[in-house]
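Missing here: one protein chain of the complex. Every other protein chain is in place.
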Amino acid sequence: MLRQTGKRLITAIPSLIGVIVVTFLLTRVLPGDTAAYFAGPAATPQAIAEVRAKLGLDQPLPKQFVRYVRDLAHGDFGTSLTTGQPVISDIASRLPASAELTLLGLVIAMAIAVPLGILAAVRQGSLIDHACRIVATAGVSLPVFFTGLLLVYAFYFLLGWAPAPLGRLDVFYTPPPQVTGFYLIDSLLARDLALFRACLAPLILPAATLAIFSLAPIARMTRAAMLSVLASDFVRTARANGLAPHRVIVTYAFRNAMLPVVTTLGMVFSFLLGANVLVEKVFAWPGIGSYAVEALIASDYAPVQGFVLTMAVLYVLLNLAIDLLYGVIDPRVRIEA
Amino acid sequence: MSGAMRMEPGAVAAPAPPAKQTSLLSHARHVIGENPVTGLAFGLFVLLALCALLGPAIAPYDPLASDVAAKLQAPSLHHWFGTDEYGRDILSRVMVAARLDLGIAIFSVALVFALGGVSGVAAGFFGGWTDLIVGRIADTIMAFPLFVLAMGIVAALGNTVTNIVIATAIINFPLYARVARAEANVRRDAGFVQAARLSGNGELRIVLTQVLPNVMPIMVVQMSLTMGYAILNAAGLSFIGLGVRPPTPEWGIMVAEGAGNIISGEWWIALFPGAALMLAVFCFNLLGDGLRDIVDPQRRT
Partner (left out) sequence: MKRRDFLKSMTALAAGSALPTAPAIWSPAKAQARQETLLIVSESGPNNLDIHGVGTNVPGYEVSWNCYDRLISHEMKTVNGTPYYDRDKFKMELADDMAIGDMSVTFKLKKNAVFQDGTPVTAKDVKWSLDRAVSVGGFPTFQMGAGSLTKPEQFVVLDDRTIRIDFLRKDRLTIPDLAVIVPCVINSELVKKNATEKDPWGLEYTKQNTAGSGAYRVTNWTAGTQVVLERNDKWTGGPLPRVKRIVWRMVPSAGNRRALLERGDADISYDLPNKDFVELKDAGKLTIVSTPYSNGIQYIGMNVKNPPFDDPKVRQAVACAIPYQKIMDAVLFGLGRPLFGAPADYRTEAAWPQPHKFTTDIAKAKQLMAEAGHADGFETTLSFDLGFAGVNEPICVLTQESLAQIGIKTTINKVPGANWRTELNKKVMPLYTNVFSGWLDYPEYFFIWCYHGKNSIFNTMSYQSKAMDALIDGASVAAAEGDKAGYDKDVKGFVDLAYADMPRIPLYQPYVNVAMQKNVSGYQYWFHRRLDYRALVKG
């Protein structure tokens, strides 16, 4: 197991290096002159040149790259122009917000898509199968920001059921003492149920938006995996032996179908982390997605670099976790490895 | 044909009747019959294609002509889809935008197939260094949050339609490369490939003329899904301000601009392009599912 983990990490290193190089080049190609920004309005070309020299931006690219990597090694991701803070502290404070939102969205999506997929597989070709396909596909066919805005309009503006899209928490509550950074968990740890409810309320609409968007791949994969498992020999045997259909489906078929579903979940999670930049913008969610987008628009490239690197590392860890989970679910995989 | 055949001396036997093969067309008809939703998707696709081809010719108004006196009008007999904040007719803009959006979808997919498909097939077929390089490139791209990478590419290169197409192609590259590679790997030592080798075809020629066409059907499914994704991608970029330039009509940018008007009650500005966009993506997704049913040999009975 340890050797497998080690091997996995080593193969990830070239991609990480590639990411660092590509991000560096990409941000240097971005239009926008940091030196002009720092020199302020009404700066003469000479003043801008001075600031450029001070920031080291007049050095040849390879030298700048070396300096950048050296800073990275020291944990210095640079400073953001738009927030004025060190990028690493911005990311540390904003990552839990995005992660909490994405996880809740995934949980909601699973709760709907998995039963739907199983049902569609069990009653293949029926109305439910078609309905499942249409509903799932419809969810993924709308741009995610549009879905978000529609939900805000319907549930906040018209009906008043959802709280104001002001971010993670209403202005009159203080966040729970920081343990994990996940407000839901931290408020439960602090045994403050009222706070828990106050943290849950703003999460629902954005999580629902993400869930609608991720229904399709999960439902589709569940359906496909269940279909292939239901056609297999051991299920036929179970049925022939007279086991109740419910037991056949849940205990035997689904357990075996879980493997590809888990892979899909991992893929969907990493896709969502990248896709929630738009959802965060609509709901004023203080996550890393909105952080990166605002920085990119402002040609503030240190946060963009930090964001991309953080995500790359997270993907590697995520894939590793999924592989390990594989091993837990399916012993054959462990033995083969 | 039934009955015994009388063989006249010296006559050549009439050729045997052709074996009943399931042709692609009849198989397709069968699948559509089985699955009406796929049929619906095909119909929608035809409608969209017609709009794209004929759009500018049959649109009632000039999509770029502003008429400030008529701005922000709800749908009416004069303007079936209403007007936007410049007084432009939304129906005309939606119809003309079909061309641009389908264009973006088709070109993105063509580009990514050319790049990813060919690289993947080469990687799977030749193995060795080719495989290693293509694999590394794909892994590096996959390590990025894909939408942010697209944003970065468009921000760096400038927001033109060409760059949006390029960005979409780049972020879908790993998927195509991976699928193509897997398929090529399977067929590397297949019978027909050996035969082509024996008849003296160069390796590259084999890849392009033998393997690639065999890989196509599987890829077509993926291409249909990517077309929907390309349109959504362009819409997302427009929401951030990195989409096409005004005043070009494009569904995504129309939705993004109209989104702010929902709260003030002018729902038609975002709804109609949004519905068009959704129908197009929906159509491509269902089409992909349907094509998968047609193309997947395991499903053929």
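In this document, chain identifiers A and B correspond to the written order of the chains, with residue numbering beginning at 1 in each.
Operating definition for what follows: contacts are C-beta pairs under 8 Å (C-beta built on N, C-alpha and C of every residue); 3 or more make two chains touch, one makes a residue touch a chain.
Here the structure is a predicted model, which means the values were calculated and not measured.
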Candidate in contact with the missing chain, chosen from A:14, A:78, A:163 or A:181: A:163
Interface with the undisplayed chain - residues on subunit A: 31-33, 36-43, 45, 47-48, 80-85, 90, 93, 149, 152-153, 156-161, 163-167, 170-172, 197-198, 200-201, 281-282, 284, 286, 290-291, 294, 297-300
Where the unshown chain meets subunit B, residue by residue: 64-66, 68, 71, 85-87, 155, 159, 241, 245-247, 259-265
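Keep in mind that, in the parts below, only the chains that are shown with their structure count from here on.
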Contacting residues of subunit A [partner subunit B, same complex]: 14-16, 18-19, 22, 26-27, 29-31, 125, 130, 133-134, 137-138, 140-146, 149-150, 153, 157, 216, 220, 270-271, 273-275, 277-278, 281, 292-293, 296-297, 299, 304, 307-308, 311-312, 315-316
Subunit B residues within the subunit A interface of the complex: 34-37, 136-137, 139-140, 142-149, 151-153, 155-158, 228, 232, 235-236, 239-241, 252, 255-256, 259, 262-263, 270, 274, 277-279, 281-282, 285-286, 289
